[in-house]
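Have a look at the structure below, then the notes.
The other protein chains are all here in position, but one chain of the complex has been omitted.
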Amino acid sequence: MEKVGAVLVAGGGIAGVQAALDLAESGYYVYLVERNAAIGGVMSQLDKTFPTNDCSMCILSPKLVECGRHLNVEILTLSEVVSIQGEEGNFQVEVLKHPRYVDEDKCVACGVCAEKCPRKVDNPFDEGLSKRKAIYVLYPQAVPLKYAIDRDHCIYFQKGKCRACEKFCENKAINFEQKEERIRLNVGSVILAPGFEVFDARLITYYGYGRFANVVTSKEFERILSASGPYQGHLVRPSDKREPERIAWIQCVGSRNINQCDHSYCSAVCCMYAIKEAVIAKEHSDRLLDTAIFYMDMRTYGKEFEKYYNRAKEESGVRFIPSRIHNVVEEPDTRNLLIRYTDNERQVIEETFDMVVLSVGLQTPRSLIEMAEKIGVSLDSHGFCSTSSFEPVATSRPGIYVCGAFQGPKDIPQSVMEASAAASSAAATLAEVRGTLVREKTYPDERNVAGEPPRIGVFVCNCGINIGSVVNVPEVAEYAATLPNVVFVDQNLFSCSQDTQDRMKAIIQEKKLNRVVVASCTPRTHEPLFQETCREAGLNKYLFEMANIRDQCSWVHMNSPEAATEKAKELVRMAVTKAALLEPLREVELGLTQSALVIGGGVAGMTAAKELSAQGFEVVLVEKGDQLGGNARFMRHTWKDEDIPTFLNGLIRSVEEDPRITVYKNAQIKAVDGFVGNFKSTLVVGDGAGEEVTVEHGAVIITTGARESQPSEYGYGEDPRIVTMQEFDRLAAQGDARVKEAKTIAFIQCVGSREPQRPYCSKVCCTHTCQSAVRLLEENPDREVFVFYRDIRTYGRNEDHYKVAREKGTLFFRYDVEEKPRVILEGGGLRVEGKDHVLGIPVTVEPDLIVLAAAIEPYDNRPLAQLYKVPLNDEGFFLEAHMKLRPVDFATDGVFLAGLAHYPKPLDESIAQAKAAVGRAVAVLATQRLQVGGTVAYADPTKCTGCGVCEMVCAYKAVHLNSETLTSEVNEALCKGCGTCVSSCRSGALQLRGFSDPQIFSMIDSLSS
Amino acid sequence: MSARRVGREALKGFITGLMEDGRTVWGPQEFQGSVRFRPLKKNGTPVLDVPNATLSPKEVVFPPSEWMFLFSTDPGREDAFVLKEVPQEGPEQVILGIRPCDARAFQILDRVFLEQGAHEDPYYRSKRDRTLLIGLGCNTPCSTCFCHWTGGGPFHTEGLDVLMTDLGDVYLLEPVTERGRALLDALQLDEAGADEVERGKHIAEEARASMGEAKDPRRIKEKDLMALFGSPFWERAHEACVKCGVCTYLCPTCSCFDIQDEVRGACGFRGRNWDTCMFALTTLHASGHNPRPTGKERFRQRFMHKLKYFQDDFGDVMCVGCGRCVQYCPANIDIREIIEALSA
Amino acid sequence: MEQQNAQDWEPKILAFLCNWCSYAGADLAGVSRLQYPPNIRIIRIPCSGRMNPAFIAAALRNGVDGVLVSGCHPGDCHYLSGNYFARRKFTVFKELLEFMGVEEGRVHFSWVSAAEGEKFAQVVQEVTEAVKALGPARHYVKEKIEVC
Partner (left out) sequence: MDTRVERIRSEAKRLLESGEVDLVIGFRKGSIPMVSRPWFVRTVEDTELLHWDGFCSLNLCNYLTKRKEKVAVVAKGCDTRSLVGHIQENQIQREQVLVLGVPCEGMLDRRALQERAEGTEILEVVESDGRVEIRGRGLERSFPRQEVLQHCCRICRHRNPVLHDRLLSAEVEEHQVERYEDVEEIDSQSPEERWAYFQNMLSPCIRCYACRNVCPHCYCTECFVDCSRPQWVGKSLDLNDVFTFHLFRAFHMAGRCTDCGSCERACPVGIPLRVLTRKLEKVVSERWGFEAGTDLEQLPPLATYRPDDPQDFIK
């Protein structure tokens, strides 16, 4: 069957959006199918996101916008996948598209309809805490920004009359006649990213959710905190809109609980989001807010999580109380909430809170379980999509991939990472049809306007009545005509409508305009559209400027039309002044080397090499040791109990035999030259004065891994029966007597992790220990296994290992870091003395073997970091560009990372990350040419004094000093156009195209004239 | 006898007299830690007991910044970008306490602004014509003064309208020009006694004698221009100089200016500001080319202009030996050493 | 201008907003129809890191009564760290400007995210009030040329 170069992505949350963008960038046409009226998913509802606390919407919205206007992403909203026929490479997908009752081509989202709609409805986006109308946009930044009618609440649909919206819509966009459509799409692969729903807290009756007004879910609390939420970010409680003084979080609501909800798994994100919510609530509160988190284990296992937790404890003063809460009682008068718990000393304590937040878990909605069944994708016992550790984004049906929370509960970085991995896997099966279905637009040749005096055309928009009803548009237009260099002025009803666009094009050509100013709405959404029009009219798109007289004028000064009109005139004047100084900017294309370098031959590195090769790219794999495999060589089983040696040997063989992969062992990188698309790296192969090899490559993936650290406590090194995790695995594999014959085994957790010198969690140890305990007890049920731990962090499905370990009789003792267990070597015997902090009693065990969960630490990555100009974090792990949204990218273009070099993680996550890195790298490599230029900085060498400040401030290493002339040079391929270097240069040697000093000064000057 | 006298305590009255008829009287005054020529207020007194002012009174006739034309930039107006003269009239004025070196410098400025062929400068002309100079002889010339090298002296009267000599209790006022005489006459001052005139002479002689021997920069005129220009001497001489504007801005004879347009809102002006050959920008062409690319060329220009080209053109050096540049140069560049070196 | 009495006087305020957060926040204020005083004029810059203190000086010299610079919250910068550099520059510049006699309350700095339409409106309100309380710019305004 013929392969099809298109992919369907089901689900428009962050995972789906990322997958869609990656695929579209690397040459595939994408259908993004979203059930809601707009894409964005749960992330769009969040306030801030851990662990960086950046604003969720700020970082999400640019991606949504990009998706919305990508030529090769077709968004189908209000749509669901009904069935999938065919097979890998060629599927027929049936999509059910529900009617919007608003013509997407006509709606300009002016909002008049919603203003006029008489029907108020609970707003699900605000979790029902606010109201919206029956005609609505999901949220203000929604993509696509088009209204939709909620049929179930629309008066017309329910009672047969009203149609107010239709009456007032200037654009005639309302269409009550729209019908459900069934669309058949032909695609090569499918990616499932339908996300999750939160556990319905009503099911756990003893917390009173649904009965007590001030018991809310964490998701509701996100909305309460959000500046765009129901209370505009004022922290108040629902019952009386009073500011709370004490808030409690109850963890694991609907997680790790088989009694009330049959969810034995851990939801993996709740600990972190609860900490986040507590810290942010404190920031939002003017008074001294008391926050208490009631938990079983604090699972802050991810990158930067532990520090986040520590800061919350130490700097923000969030209280953490290890106690499972059995019920919440409402005080009838105050509607405050009473919580009873036992403290460290086993005392029962009662506290009242003004609000209680339930940290609800993540689950797969019923509808998805049904859909999975219909399309033949199997789910695991918890209802999440089942995958293998070695193919962590492949579903049971070939050609269908999965990412995001549907694959298992997870946070945003992990979802994004998997999305790139799924995109990469989908692309790998379709490599030969890459680029066959993508659309490209052709434009007329650009008119050369050099030397022409400015001829500015100004188009003032009424935006229906959005602008015109407040701002006196004719007056503004008349005024614009008096401004210098303006040769043409026009007024439009809707500047963005297709017919107006056509007319503008004609006018630009007819009047020989060489600069265009549109006074209308925001450039953030509409600039690309108008720039497009300019291009179509043969003008360089940078000869365009906008004045935002709607969002900044008519909409926000509705009650002072005169002032608004004056302001509109000034905004137009400023835009016209700047426009006169606009210059056509050049975007040039650079060729690139379509191959990659992978550094580090562990599983991550090999997976990356393999995947790149599968996508058709040449790869050089560099390993500093004499063997491939890395840490996986010491491992026996994955956490899903798959056999690792078999997998590893297969992988090594396939890498070594792959004609597109060149492996260098005993090799290291010595020198690096160039930049994205055109790197030149020099390797030294062999020991001592080894042979030098130069590799040209377009991208590089760093997978240098990490190693187990050498413990310096618990008698390590003093007795052969005290071993590390990795040693234990090796001994067990070899059938060493120390393991085989051990009757009593003690595990000590967090050895060197979560300590001041390594303030992070090594992530794999707890699960490793629980899994080992289970195996030890399965081998010999008479054994005694003891685990000394601080928190058991068997996140997600790994909780099952913890559960089974307990069931099989493993005894867990919680210790406090102030009071660690002690290992005593006496008379040839081993003894561990500790204290159980849950029971408050001393414990002593006399094991035959002690296994220390030694921390995982990075290698010395500094030389590589310097060579590729990428940063490390305080602990020496590589630091990605953006913890949330670019988890495998570096700020420096063309350099990616995966595996343990990023942070400790299990095998399956390393593999997924490696695939993700490939997905991102391919987005660069597949383009064949690099677009550079546009809004970028440039340097004037005659003014530069070589002080180097620009180099120090550029986050993208895009500007550097030429080592010979000692003057700065901007690499247009790397520059992102932020202008930080420009404003930092005292010598005035740098300028930013499109936002130059003369242009900005001219706008300032024009304000006062 | 036409010499007059003003008792020390009567100085205020004398100045009040000068101010009658609406005259502005400029005199040296303390100005934020330095001494500058400023218009005296009613009943104000100049500080005459200190060595020469930090800046010469050149700023009275050739201000550091002055507007020449005004224009509108409003394209809606018919006269947009049409230059309109800034009116130049102003009151009669007297500079009281100008030193002989600075007065001689006015004559040098006259040559540049008034006598260079057809290019008479109306802005300078207007101010110069309504200005009278009442000079104060230098009883104790400073170690940095070398007016006698350049053809002047501590009691030279060239360029003055009236010469004033500090006799201690009394100021002796001797008219030099007709305008000076007329002024003194109009003020009806007491006649000076013959002994006072005598004392004045004596003081003048002593002052001159205290200055020691003069070196003569006029020998430089005879030197070959190209040889001076190409001399390796400049290489080292300029090294310490930081190329600031101190020497030239403080110099009473320097007359470079730079014409600039400045727009504020819908109006603009064309004005001129002091400039100096020491700044790279002065000779920078719009093309980016600079005929005096490095400090050496600029440094050489300053001295060649003063000591050679000006002599060639006008017969005199463009320096009156006031010593300001010597005294205030942050790098201790001493023009006297340059004169010696060039004339050697 | 001069003839107007103090009560009629409305300050002119110039804002420099970064494209990704604060400008988006201003858009959100618009989309949400939040009303704020009309005294503000916005210049969009790619990043608060682009902010050159000279722009603030130029605005004040041109007779603008108040200036607001706004960028992404720490950690949110679209360009990773532009706002951190902006914060440092601004710290120094504001201190110096105020030391030299420009009143506190003429220049303001804020972090406004893309989700903070409400905050944007509030910041504009506050800035406008602060500037109003100070009255028309007095110091550091360049004298207008009168003659023509």
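Letters A, B and C name the chains as they come in the text, with residue numbers starting at 1 for each one.
The criterion applied here is as follows: contacts are C-beta pairs under 8 Å (C-beta built on N, C-alpha and C of every residue); 3 or more make two chains touch, one makes a residue touch a chain.
As the structure is a computational prediction, the values presented were derived from the model and not from experiment.
Q: Over the full complex, note down every shown chain the hidden chain is touching.
A: The chain that is not shown touches these displayed chains: A, B, C.
Q: Sort through A:65, A:865 or A:961 and give me the one touching the missing partner chain.
A: Answering carefully, the residue with contact to the hidden chain is A:961.
Q: Kindly state which of the options C:11, C:37, C:75 or C:117 is in contact with the chain not pictured.
A: C:75
Q: Can you work out which residue in A:358, A:437, A:949 or A:990 touches the chain that's missing from view?
A: A:949
Q: Pick out the residues on chain C that sit against the missing chain.
A: Touching the chain left out of view, chain C contributes residues 53-54, 57-58, 61, 74-75, 81, 84-85, 87-89, 91-104, 108-111, 123, 126, 139-143.
Q: Just the residue numbers, please: which parts of chain A touch the chain that's not shown?
A: So the residues of chain A touching the missing chain come out as 942-949, 952-953, 961, 966, 984, 986-989, 997-998, 1001-1002.
Q: For chain B, enumerate the residues touching the unshown chain of the complex.
A: Touching the missing chain: residues 31-34, 36, 49-51, 54-55, 64-65, 140, 142-144, 236, 239-240, 242-246, 249-250, 258, 260, 262, 271, 273-274, 276, 279, 281, 326-328, 330-332, 334, 336-337.
Note that only the chains that are shown with their structure count from here on.
Q: Going by the touch criterion at the top, tell me which pair is linked by more C-beta contacts: B-C or A-C.
A: Comparing B-C with A-C, the pair joined by more C-beta contacts is A-C.
Q: Using Cα averages as centroids, what's the distance between chain A and chain C in whole Å?
A: About 32 Å, centre to centre.
Q: Any chance you could list the residues of chain A touching two or more other chains?
A: 1008
Q: Give me the residues of chain B that touch two or more other chains.
A: Residues 265 of chain B touch two or more partner chains.
Q: For a test of understanding, state which residues of chain B touch chain A in their complex under the given definition.
A: 75-76, 265-266, 288
Q: Which positions of chain C touch chain B when the two form their complex?
A: Touch residues, chain C against chain B: 62, 142-148.
Q: What residues of chain B sit close enough to touch chain C in their complex?
A: Going through chain B, the ones touching chain C are 70-72, 79, 84, 86, 264-265, 267-269.
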